[in-house]
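Read the structure below first, then the notes.
A single protein chain has been omitted from the complex, and every remaining protein chain is retained in its original position.
Moving on to subunit A:
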Amino acid sequence: MSQLLQHLINGLASGTIYALVALGYTMVYGVLKLINFAHGDVMMVGVYMGYATAFALGREAQRSLWGVVVIFAVAMGGCALLGFLIERFAYRPLREKPRLTALITAIGISFALSYGFQLDIGFLPGASPRAFPEVIVPTEWFIVGDRDVVVWNWQVISFLIAVTLMGALQFLVYRTRFGKAMRAVSWDHRTAALMGIPTDRIIALTFMLSSALAAGAGLLYAIKDTSVSPLMGLYVGLKAFVAAVIGGIGNVPGAVVGALLLGLVEEFVVGYAASTWRDAVAFGFLILVLLVKPGGLFGRVAAEKV
């Protein structure tokens, strides 16, 4: 019983991180119908930005509350800028071209970032993973019985940060003028423009928002994993993409539910079967969901308009 509880806690902790990344896939898909395969790699760049900031701050400062705030702010702000640049110069010129062109461009950017960061020149970090500094010094916050259930401080903090960011996003999408415009663009950007909505600006802001969320998620992941590497974006990005598809891509609550389910499934496989099975079961779960509900759990299978 206590083992089950422990797995639930761990699963939720990683699920909320996946959710933040998955939301980025789903939002960009929502407004552009583009699977932004570079999304995970933008996250990775954000983690390196946080990593560099932590070092610049030094060992004392990086562990203080304001230090952590600065690390998150730099990474999220830097990624928002990166997301803006990618959209502006890679995707926007292809907006009216066949969708496949943008998709291949996204894959290209993904590889450019993940392999570019393995170079060892200038500021680029090189291929080998590095230890991510302990910006949140691990402490056991709740212990049940004889260490039957352990809840770490970073799990709670990471959960709270993720839930706060998701709540903010929910508010933004469903309660603000920007969110209304975003939902209009996601239905049909041509009609949205007829309302006077500057669609290019809304799309750019969506990219910035999703990239900033990814940077936040990436930092939480790096804190959990205590490491950062150029390939982490491909791995985490793929998992989050799977989560978004399970929930129904383009659907905001779906991405969260899909990510939590994926986090739990992975955790239970590791806990009760074997960790080597984790990825196989994760992708098997995706196939299973798509067999039963091809549009994902919350997605609608849209009939093609003729």
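Assume a residue touches a chain if its C-beta (ideal position, glycine included) is under 8 Å from a C-beta of that chain, and two chains touch if they have at least 3 such contacts; residues count from 1.
The rule is simple: contacts and distances are computed from a predicted model.
Asks: What is the protein name, per UniProt, of the chain that does not appear here: "Cysteine desulfuration protein SufE", "Cytochrome ubiquinol oxidase subunit I", "RNA polymerase sigma-70 factor" or "ABC transporter ATP-binding protein"?
Replies: "ABC transporter ATP-binding protein"
Asks: Taking the full complex into account, find the residue in A:Ala52, A:Ala193 or A:Leu264 that is in contact with the omitted chain.
Replies: A:Ala193
Asks: Using the touch definition from the top, which of A:Ala184, A:Ala214 or A:Val289 touches the missing chain?
Replies: Of the listed residues, the one touching the omitted chain is A:Ala184.
Asks: Over the whole complex, note the residues of subunit A touching the chain we left out.
Replies: Residues in contact with the chain left out: 177, 180-181, 183-184, 186-188, 190-199.
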